[in-house]
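Here the complex is missing one protein chain, while the rest keep their positions.
On to chain A.
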Amino acid sequence: MKRKKRIATVSLAGCFGCHMSLLDMDEHILELMELAEFDRSPLTDFKTFSRRCDIGVIEGGCCNEENVHTLQEFRKHCDVLVAVGQCAIMGGLPVMRNAIMHSKDPLRECLEEAYSSSAKVYNPSNQIPNDAALPLLLDKVYTCAEVVKIDYQIPGCPPSGEVLWATLAALIKGEPAPQEYHMIKYD
């Protein structure tokens, strides 16, 4: 019997909306289970790759060192990498941080806005969170293709469950991914 294809998924600097859209394939999830099994994914308890995977689905871009590391792990352990959604492909909402008008250090400004003492924030030591447990933030937000080679892109914020199902089903069966105009939306 042919083995089932293995899929791994991850959300980097995204909002989880693409994973929600994956679940929006609704009843097709039952069909997908016939064709494939999920390995490393926030939907399972596999926190690392237990086996080499056929398809890696990436949501979100890279905003900190951990995102970069995770993305490199996906490249290493997956045959095909699919960047899903605007954040993975173009950075999405998080890249608004990259260019704040008249600011030489947008990241610092964002941190000060959120944490510096004010009438509304109780921060007696006026410290911005800096614990060793917190990973290093990157100077700016990077798209996935800036970090590793990406094989397929599915645009949309997020792409619909229908498009995700059609694309995954095609990739699993070794067929070309759908390219119909109405399915590919940069919204």
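In the analysis below, a residue touches a chain if its C-beta (ideal position, glycine included) is under 8 Å from a C-beta of that chain, and two chains touch if they have at least 3 such contacts; residues count from 1.
Basically, contacts and distances are computed from a predicted model.
J.: Consult the UniProt record of the chain that does not appear here and report its protein name from "Coenzyme F420-reducing hydrogenase, alpha subunit", "FAD-dependent oxidoreductase", "Haem-binding domain-containing protein" or "Amino acid/amide ABC transporter membrane protein 1 (HAAT family)".
T.: Going by its UniProt entry, the chain not pictured is "Coenzyme F420-reducing hydrogenase, alpha subunit".
J.: For chain A, enumerate the residues touching the unshown chain of the complex.
T.: Touch with the absent chain occurs at residues 11-21, 23-24, 26-27, 29-30, 33, 37-38, 41-52, 60-64, 66-67, 77, 92-94, 96-97, 100-101, 106-107, 109-111, 113-115, 119-123, 125, 127-131, 133-135, 137, 141, 157-158, 160-161, 187.
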